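Heads up: the structure comes next, in structure tokens.
Chains shown are a subset, placed as in the full complex.
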Amino acid sequence: MSKMIEYEDASDEVREVYDDIRATRKTDYINNFWKVLAQHPPTLQRTWQVVKEVMTGPGELDPLVRELIYVAVSVTNGCEYCIASHTAAARAKGMTEAMFGELMAIVATANMTNRLANGFQVDVDEVFRR
Amino acid sequence: MSKMIEYEDASDEVREVYDDIRATRKTDYINNFWKVLAQHPPTLQRTWQVVKEVMTGPGELDPLVRELIYVAVSVTNGCEYCIASHTAAARAKGMTEAMFGELMAIVATANMTNRLANGFQVDVDEVFRR
């Protein structure tokens, strides 16, 4: 089990990130990912900054769609932690069981056709070139 | 360049799939992927059946969101053909340039944090276990 830095034991710079996570997410809970990253404060700060902007900043994609995309990537990469945490986040933002099933079906299908395109060495259609 | 089977040269079973692709997509254009898969008719039939059900069948996720997820997987896997074709499909279904940029940002961020979770060996939080 990786070492986690609890709020009480955190340096000021780490605590500032924790405070922002809590404020942004409107919860006191800080999940393990951040408490482990806190071992290297610059990575904690930079990663949180990016995740915050990309997942909660202004944009045309709504929060649930953003989480579905995050889960799709994590499942494709087989990242157990990310699958567990972002599936939970997607549920919290309104993902139903049916949506989850559909999401998995699309991810599975894309992984299937990605390999068919590779293996059959399909050339890109002229109309798909920008 | 992989051999492609044109409509005129197709066997009856292949032509049946081509006709269904045209009817489902409301276009005469059949993209290279299907014309190459037609070299192995069972794979053509099965793959089209799955893609059709998953991408155009009933469900809670709207067609654009389905394409965004498809692109997210294809980018993660680095499948050039699939990126080109599904980005085009997503645009045809309403993806704006801003949405594309946001999609890329999420895919990039997820690929980044997937590795941080792996490398720091983060344990899954009890609250994320179902």
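Order of writing sets the chain letters: A and B. Residues in each chain are counted from 1.
Throughout what follows, a contact is a pair of C-beta atoms (placed from the backbone, for glycine too) under 8 Å apart; a residue touches a chain by one contact, two chains touch by 3 or more.
Note that this is a predicted model, so its numbers are computed, not measured.
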{"item": "Overall copies of the shared sequence [whole complex; 2 in view]", "value": "6"}
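To be clear about the criterion, only the chains that are shown with their structure count from here on.
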{"item": "For subunit A placed onto subunit B, the superposition rotation in degrees, Cα atoms, nearest 5", "value": "180"}
{"item": "Between subunit B and subunit A, distance of the C-alpha-averaged centres to the nearest whole Å", "value": "20"}
{"item": "For the subunit B and subunit A complex, residues of the former touching the latter", "value": "1-2, 29, 31-33, 36-37, 39, 43, 47, 50-51, 54-55, 59-61, 65-66, 68-70, 72-74, 76-77, 79-82, 84-88, 96, 98-99, 102-103, 105-107, 109-114, 116-118, 120-125, 127-129"}
